[in-house]
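The following block contains the structure, expressed as structure tokens.
Just one protein chain is left out here, and the rest sit where they should.
Coming up: chain A.
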Amino acid sequence: MIKKALNICILFICTLLLFACEGNKDKETSELVYKTEFPTDSPGLEEFIKNYITSDLAYHLVTEDHINVYAEKNLGSQQKTIEYVQFSDEQLTQFYDRLFESENTKTDFTNLRKSNESLFQPVDDKEVYHLPEITLEKGNVFNIKTSINEKRFKLSDILNEYEVHENDKIMFNVVAVDEDNFQIDVQVKRKEDSSKSDMSIFMTQDLQNTFVSETYTDEFPKNIVKGNLKLYENLFVKLDSEGRYMKAANSFGIADTVENELKAISESDYLSKDNQYVYLDGNENPLAEDKQRIQKIEDYLAENDEYIVEFDLNFKQIADVLDLNSVNDVSIGKVNYFNEDIIVLFLEFKAAITGTAGSTNVIVDFQENRENPTFYLVDLGLH
């Protein structure tokens, strides 16, 4: 019995020593700025919260005179129409104002999303924003009405290349609109073999011109180069000043109109919400520590070494600031949100031997100092 107890003690002491030795790996890093409170309001924060509140519910179509207009997101084939909703910038700031006084940021932040439907109001006048009224009728027929025209489209006709039938399941969404055109994304699930296809239907507001293309395969750049999508180019996101790289709304495929090929962001990298920046290795989980690098999309696609932002990520310092008894490493480290002004991360810290030492979100704010951002360590419940 005494021998057994002695063995346990020896093992435990050895473990302690080993742990103590391994815990002394200090890292040399520059002086980083940490705050353990929710940041004050700023354009970057507003953009982040707007995305957080709306992304599961709606597609952003247009913002005019501080009014944000969205198409509600259809999630399944049982939804047969598109609802348009809106809110003003002022309504948005009032909606999330409670966060700045909050004593429980995580709960209040989560509740923002849970109650997001109360922010959205129906669009009063669809014609002002050129919003097409679309209904999917029996037999997979689109009934589309714009301020200029009204017309019915049999999907088995306009999508005949994709073998769409009258009894297939159709999920559709309006993802881009301007005064001349609009884009409807369609997902077809065939009744016959349950196979699926995704494509985009581009239409002019007078409903006289229609073109169908996939936007995430080589079909997209080919159609641009051929001029098939010329009419609808204003709907696309231009990724560089020369207009060489273009991307359709709600798609990850980038058309290189010079090389006539589809470019994609590498699986390990992360494209910003505004499509203008790439966080190198930002899609890795866990994120690597130390130097983080961000490129403008045109530099990224040109494969050069120009970095618009470089900053340090130091797990040990973050764990120390939060007083987490961690081994200074993370088991989960991922990007929740990335845009020009703000990056939001989720970190779950490892404890010794097994389990977690705790977790946090990190709001990396570049707005005051791009070279030396401020790290807000605050649990928002994002993971």
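Simple rule for what comes next: a residue touches a chain if its C-beta (ideal position, glycine included) is under 8 Å from a C-beta of that chain, and two chains touch if they have at least 3 such contacts; residues count from 1.
Assume contacts and distances are computed from a predicted model.
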Options "NADH-quinone oxidoreductase subunit H", "Carbon-monoxide dehydrogenase large subunit", "Alpha/beta hydrolase family protein" or "ABC-2 type transport system permease protein": UniProt name of the undisplayed chain: "Alpha/beta hydrolase family protein"
Residue, one of A:79, A:156 or A:276, that touches the chain absent here: A:79
Sole contact to the chain not displayed, among A:60, A:126, A:145 or A:189: A:189
Omitted-chain contact residue, chosen from A:133, A:198 or A:240: A:198
Footprint left on chain A by the chain that the document does not show: 8, 11-12, 15-16, 18-19, 22-23, 52, 55-57, 74-79, 110, 113-114, 169, 171, 187, 189, 194, 196-198, 216-217, 285, 325-327, 329, 331-332, 348, 350-357, 359, 381, 383
